[in-house]
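With one protein chain removed, the remaining protein chains of the complex are shown where they sit.
Chains: A and B, in written order; residue numbering restarts at 1 for each.
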Amino acid sequence: MRPNIRTEADRSPEFARWITSLPGAEKIRECMHCGLCSASCPLFAYMDYSPRQLMHLGREGFRDDVLGSFTIWLCTSCYQCTVECPRQIPVTEIMYALKRRAIEEKVYTPHLPIPVLAREFRRMVTDRGRISESWLVMKLLLKTGVHRMFGMVGLGWDLVRTGRFSLRKETIRDRGDLARMLEAVGSDAEAVS
Amino acid sequence: MKKLAYYPGCSLSGTGRAYDESLRAVFAALGEPLEELDDWNCCGATSYMSIDKGKAYALASRNLALAEREDADLLTPCNACYLVLEKTRRHLAESAEMGGRVRHALDAVGLGYAGVVRARHPLEVLTQDIGVERLKEAVKEPLKGLKIAPYYGCQIVRPYATFDDQYHPQTMDQLLKATGAKVVEYPFKTRCCGASQTGTLPEVGLHLVYRLLNEAKARGADVLAVICSLCHFNLDVYQSKVRREYDLEPIPILYFSQILGLALGVPAKKLGIDRCVVSATPVLERRAAHAA
Partner (left out) sequence: MLRENGFGSGPTSGGKTNGAPVNGDPPIRIGVYVCHCGTNIARTVDVERVTEKAGELPGVTIARDYKYMCSDPGQELIKEDIEELGLNRIVVASCSPNLHEGTFRGATAAGGLNPFFFQMVNIREHASWVHEDRESATDKAIDLVRAAVRRVHHHKALETRRVPIKPEVLVVGGGIAGISAALTLADGGKHVYLIEREASIGGHMAQFDKTFPTLDCAACILTPKMTQVRNHPNITLMTMTEVVKVDGFVGSYEVTVKHRPRFIDVSLCVGCQQCIDACVYKRGKFEDEFDAGLSMRKPIYLPNAQAVPQVVLIDPEQCIQFSSGKCKQTCVEACDRDAIFFDQEERIETLDVGAIIMATGFQTFDARRSPHYGYGIYPNVYTALEVERLVNASGPTGGEIVLRDGEKPTAVGIVHCVGSRNQKSNPWCSKVCCMYSLKLAHLIKEKTDAEVYNFYIDMRTPGKGFEEFYQRVASEGTHLIRGKVASVYQQADGDGELLVDVEDTLAGMVRRIPVDMLVLAVGLEPRYDAEEVRRTFNITCSGDGWFMERHPKLAPVDTFTDGVYLAGCCQGPKDIPETVAQAGAAAGQALALIGRGYMELEPNTAQVIAEDCSGCKTCIPLCPYQAILHDDAENRAEINEVLCKGCGVCVAACPSGSIVQNLFEDTEIYEEIEGVLAYA
């Protein structure tokens, strides 16, 4: 466990600048720590830092604490915090930006399945334009530990039984167009430090 | 009524097939058969947004551009697709930078987007365009005696409350009441179902599912009605896992469109009623017997 003390050397002013320059996120500076985001978060119970604490660590520039936090991977984008925040901080969108930066900088628990899911999802959409759920889940299981697959057998059978397990590889017609379009949009500049 | 292009989204051709089947059947029964958007692609959902913002917006906007070419709005049954498309529409209008990048990308493949396409949820179309009265008139088999907990989930009223109340949404309640069923008070209407966390972090996701199911039971519901295929997946397919961990009686999960279809006299088979992992048949038969 990291000792519970930080010096000014642990702060990254660049990170603080970056996080407060995200659209709407300058409002983090106005946070009054009422805790509405935390108390309304359905996943709070499992977080290491509460959303409120995470926003504060961000505005203070504690990059490693923020990007290394489990919290950002727990966010399901239900937007409850965003709707409740009395200072109108776009917490959910900030969580997205933090995920993007953590992936970009490869700062996350290696076996955490969430970023793996995101990457596999992207690969499939980029290649085929659509998601084939069954294939996506199988890829996820292969990448994050085959042992998980045993627990899924019953569930898989349920899907087969009810005709909801499809091995068809869904795809769009104009795949070339899609690739050209994704190429043309360029890449995000926001995560570049 | 502006023309609607049906945008089923990826999960409605897989685990959410029953949603697709029942929606098509309901709209056909009301005399407004659905026409699918040609060559639509994945909206990008939450996953793509977690990796690359620009590409995520480009991906979603291709669907808006395809609909604009057909001069149609997008009928979007999945909550996640609905939010992504709505968010994209707003963001492209607000951000000159992103709007420019995305239009440039669309232009590269001969598409254009002027910003006039809206994502519309079936709840909105059924209550506002078609109307509860028209639905009531079309009901052939009133569902008297069926007690339903209406579950809207997140992302449909958050962060934008476009067509319903953010805290106490009513559109599904109105539609379900029109079938003659009883809608029970369900305070967790808009709480999160755990989304993909049921798969990625089961111990976290399953607890959220448990709370939703348990509350529906506590409020005396026979079935839980949903409007999103991911909610359905979590509440239905994961229910057996939840019941292994927690003390809970089974409760069938139906798409609201399946319930409307039953009331409109569409055969259960055509509505995909048998695609529920937790079978709804016993509850439905019991109700029918009771009513007769």
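The rule is short, and it goes like this: a residue touches a chain if its C-beta (ideal position, glycine included) is under 8 Å from a C-beta of that chain, and two chains touch if they have at least 3 such contacts.
Fair warning: this is a prediction, and the values are worked out from it, not measured in the lab.
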Among A:39, A:138 or A:152, choose the residue that contacts the chain missing from this document, as touch is defined above. A:39
Can you list where chain B touches the absent chain? 165-168, 187, 215, 218-219
Against the chain that's been left off, what residues of chain A make contact? List them. 32-36, 38-40, 44-45, 50, 52-53, 84, 86-88
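Just so we're on the same page, only the chains that are shown with their structure count from here on.
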What residues on chain B touch chain A, complex-wise? 10-11, 13-18, 39-42, 44-55, 57-59, 62, 83, 95, 101-102, 104-111, 154-155, 158-159, 166, 191-192, 194-197, 199-202, 204, 207-208, 237-238, 240-241, 274-277
Using the touch definition from the top, list the residues of chain A that touch chain B in their complex. 23, 42-43, 45-46, 74, 76-80, 82-83, 92, 96-97, 99-100, 103, 112-115, 117-119, 121-122, 125-126, 129-134, 137, 140, 151, 154-155, 158-159, 161-166, 170, 172-174, 177-178, 180-188, 190
